[in-house]
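Every protein chain but one is kept in place in this view of the complex.
So, chain A:
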């Protein structure tokens, strides 16, 4: 375990309940309460990048984070006014507002008793503030539902979302409507201030049968009948129940309590029940689909999550005017994330496959179009370029590159283990040649640990391993040297 991990593990003695109690003591004026509401937000991040994400939160929101033992989750407090900025975070996949956290939940002995406890729990939780946050969050999106239906185009490629998913039992029946992954949703997650072309799944059916006047007047009356679902993630060896059962029984009680309607695919409210050993967190989702596909409109077979790309880039601490190269860019996820977030650096996307380079160029163009919408006037180009080249024979000047960030072929979805054996040493050789001596650095993502370690050991005199982070992103390893 790296130093960083050890240090952050020590922060885990967090009692979120204390924060919660102090909120409930505030004044009862409804308007000022919702304006100055402080909430705890949870975010899922690629496992291993909890610290990077925490850094981003501190930098952009000024809040410090607690990193959960449940891998891939961080928690931080914000005031509701900052909600829009939270959606602009680039290292988080999904966001939720915490209803309650139990640091050390006492499970009863039998399944029946445990499930009964869950049922009783539903009615006792402090739902009202989180629901207010959920409502505010939803209102960001409701204002943009005008063109929602027109944006659902057919013929989008299917997304292979297998990379990086947890191996613990996960009851996730999300109706993953992949065909709405056009740039409009992605825009929203980049900048909630954009009003025009957003498409959303939240309350689609609901919004379509009311007009906007109805919505504002309904705020005073009893809330409309919402649709909801419960998603339960359960990890731990000593549980006597399954996540399905927990979701079902907890969900039933939630339904009784609120008189909401249960709907697995077209829901307004997604209640999260996250159980990790003895830690339970109940939350309400603020994002209905992952932020991680945000920049990539043209998918390829091995597209990297944007949040992962961001995390890797951030690990390298890019400095102004750094030349940042991804020599196996695929669809260009990493350089595109780089050009968007570190626009004071210069990014080059390269690949040997003409299809990949074309896709990357298309993604770059799509990005330019989005900037056009944002600014409203001139379409600004970005400091990014694409080249077709061979990683083993990079047509780059020696020592000219400051940072290399890439997702090495895994040998499963692309390439093969045998090819990797020959490819990896040659890659590393070339990468070391083009990297600036002294300050050059690389973040390489690989699944083929054995092959990578062998190749790296042959180059001990060249690469200094500052940090080796063996992170398990599903099955991938990440090295920073």
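Keep this in mind: contacts are C-beta pairs under 8 Å (C-beta built on N, C-alpha and C of every residue); 3 or more make two chains touch, one makes a residue touch a chain; residues count from 1.
The rule we apply is simple: contacts and distances are computed from a predicted model.
UniProt records the chain missing from this view under the protein name "Multifunctional methyltransferase subunit TRM112-like protein", selected from "Autophagy-related protein 101", "Serine/threonine-protein phosphatase 2A 55 kDa regulatory subunit B", "Integrator complex subunit 11" or "Multifunctional methyltransferase subunit TRM112-like protein". Across the entire complex, the residue among A:76, A:310 or A:346 in touch with the chain not shown is A:346.
Interface note: of A:126, A:252 or A:383, the residue touching the hidden chain in the full complex is A:383. Listed here are the chain A residues that touch the chain not shown: 320-321, 323, 343-344, 346, 348, 352, 354, 357-358, 361, 378-383, 385-390, 392-398, 400-401.
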